[in-house]
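Note that one protein chain is taken out, while the other chains of the complex remain in position.
Should a chain be cited, it is by its letter among A, B and C, assigned in written order, with residues numbered from 1 in that chain.
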Amino acid sequence: MSETKGLTRQQMADRVAREFQDGWIVNLGVGIPTMCSNTDIGDRDITYHSENGVIGYGPVAAEGQEDLNLVNAGGQNVTLKPGAAVVHHADSFGVIRGGHIDATVMGAYQVSMTGDFANWKLAGQKGGGIGGAMDLAACAKRVFIILEHVTRKNEPRLVQACDLPITAKGVVTLVMTNYGLFEPTGTGFRLREIAPGLTVEDVRAVTGGTLTVADGLKTIAV
Amino acid sequence: MSETKGLTRQQMADRVAREFQDGWIVNLGVGIPTMCSNTDIGDRDITYHSENGVIGYGPVAAEGQEDLNLVNAGGQNVTLKPGAAVVHHADSFGVIRGGHIDATVMGAYQVSMTGDFANWKLAGQKGGGIGGAMDLAACAKRVFIILEHVTRKNEPRLVQACDLPITAKGVVTLVMTNYGLFEPTGTGFRLREIAPGLTVEDVRAVTGGTLTVADGLKTIAV
Amino acid sequence: MTQRSKVVANFAAAVADVPDGATIAFGGFAMPGTPFNLIKALMEQGAKRLTLVANTTGGAQQPRMPDIGMLVENGQVAKVICAFTAATRPTDVLPFTKYYESGEVDAELVPQGTLAERMRAAGAGVPAFYTPTAVGTELAKGRETRVINGREYLLEYALPLDYAFIRARTADVLGNLRFHRSQRNFNPVMATAARCTIAEIDDPIQPAGSIDPDDVHTAGIYVHRLVQVPPSPEGIWPAKREARAR
Partner (left out) sequence: MTQRSKVVANFAAAVADVPDGATIAFGGFAMPGTPFNLIKALMEQGAKRLTLVANTTGGAQQPRMPDIGMLVENGQVAKVICAFTAATRPTDVLPFTKYYESGEVDAELVPQGTLAERMRAAGAGVPAFYTPTAVGTELAKGRETRVINGREYLLEYALPLDYAFIRARTADVLGNLRFHRSQRNFNPVMATAARCTIAEIDDPIQPAGSIDPDDVHTAGIYVHRLVQVPPSPEGIWPAKREARAR
């Protein structure tokens, strides 16, 4: 098993959160993505939506202050921001399918250079865990993926083509790993920003497909 | 114009209301059908539904007691019964299309012996007035029609086949006219009950298609 | 974090950007929930070649309130999508009917439940659905049907909107809305289907969070502009008379 290089989980979440623009409606998936709501992005007003129909939730509730009947998509007891609203599941996915989500942030096993990604089923598995991922992937205006850059066997998760069953085709707009921030271009991955302490060659060595580098490559501020 | 024979409008509504069974959810159309909610049917608990999403309305509001933001399908300011609920239009037609309406009562221009009826468009008219009639006709468990037995030209409204554009095909379960209470049988109309003061021959003379008479024909109690 | 207010100063400002050719839906069933003030502002604004979506074209009652028929009479309308191009009672003549019959304005007649569901579908990302309504009628002529579990259904398409003009009783500055009684009708459905929803509000607009999240009828994410209805006579039909008839 490889040593984890580059960014921490919270640093990955922080960098993605800084992509959110004022007024956006954002859905955060289970795991690292939920950590985006901890990030201070200043004055920007973001409405967080969760699959179970909560529109406008805030940070995780303090111990002893939980409302046990109020959870986010990950089952954590969250709080509500002023102006929150609750709807039922069909209406909640109406928000999603109707194209009202500005960005969804999800974990994944693999992302391809054409913007496909896989996050519901492992190789050889019968069934899987889809949850709301396929709805979100097909319908959100922007799909941001956060994942560790390599597998435990040090194999790339950014690949030419997914060999795992995909969640949606050609939808990923941004990929955040512990190595850097990438965009699938159709013919490769463009490295927009790199994690501190890593070189482009470090990244290229463990990236599938073609890697291109943005003009004036920035180092991610942590 | 022929003199109106047999039952009054309220008497027609009363007779239809007596068909309603305890626990039914009933939708009443504009005109004579709305008068059904004035009828005393004793202990039976009926939930009246209206297209605009009111579930459980009661009698028309007393003068000066109206809530101007509360109307039935006919635009009358009604009252609410204890346990009423309000939903939006898509959910209200979900109640209808979902098969949750036990009976709908509507007016019509014509009814055929196969249970078709016409109530949205006159001969030669461009467009028409459909409202919720097609949804109700296609989806309610029972479709009851109340109409004057003859046109102003003394022509039958109970006909072998509708010549006006139909609202729905083969759905009518009961037809109430000022002459009597009928059922379309597919091959004719079966007279179940007759208005006081009229004979079967009076009815037959102004009924299209084949008229059959129920065993032990009753006279409608008024 | 900032939470910006969606309150606009007046009706003229709220409708100022409506372009010629827009598709606009209007809430309301009979009087309740009808955005009379926004209709009036749109008449003054003057956008042309509009496609209007509503239950009826109005004009059935006296005294007449601002309605879609008036926009038609004002020469602003290319087409109306509605459940009534004529009154149910043939003796009632709607002002709209003569424009339609003469061919000056086009109309698409849609059963009321299908109209609501087509907008619900647009808001919910469902591009098309099947319904039993209107099967076997003149409205289904030449159209695609499908037999599912032995019953015939008609294919209907989503109806997306550029604007929804709606009316609610209560709002907070973020656009969370509550409707009073049958004021609700088409309003929440239209709000989900529109790129821009403008709501006129009866009661004083409240700070963010004044409405309990469990009690919101239309979430603020669906509402883009709010206008406070001023007291009568400047504001049309505040309609505040309410019986306590429970």
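Please note the rule applied: contacts are C-beta pairs under 8 Å (C-beta built on N, C-alpha and C of every residue); 3 or more make two chains touch, one makes a residue touch a chain.
Since the structure is predicted, the reported quantities are computational estimates derived from the model, not experimental observations.
The chain that is not displayed touches the following shown chains in the complete assembly: A, B, C.
When the missing chain is restored to the complex, the residue among C:R4, C:R64 or C:R151 that touches it is C:R151.
Residue B:G56 is the one among B:G31, B:G56 or B:G74 that touches the chain not shown.
For subunit B, the residues touching the chain absent from view are 22-23, 25, 43-47, 49, 54-56, 80-87, 90-91, 93-100, 139. The missing chain lies against subunit C, touching residues 117, 121, 124-132, 146, 148-149, 151, 153, 157, 178-181, 184, 209, 213-215, 217, 246.
Subunit A residues in contact with the hidden partner, per the touch definition given at the top, are 30-31, 50-54, 61-62, 65-71, 75, 79-80, 82, 86-90, 92-93, 96-97, 107, 119-122, 125-135, 138-139, 165-169.
We adopt the following convention: only the chains that are shown with their structure count from here on.
Steps from subunit A to subunit B, taking the shortest chain of touch contacts, total 2. When the C-beta pairs in contact are tallied for B-C and for A-C, the bigger tally goes to B-C. Chain centre most remote from that of subunit A: B (centre = mean of CA atoms). Between subunit B and subunit C, the centres computed from C-alpha atoms are 28 Å apart. The distance from the centre of subunit A to the centre of subunit C, each centre being the mean of the chain's C-alpha atoms, comes to 37 Å.
Residues of subunit C found to touch two or more other chains are 120.
For subunit A, the set of residues that touch two or more other chains is empty.
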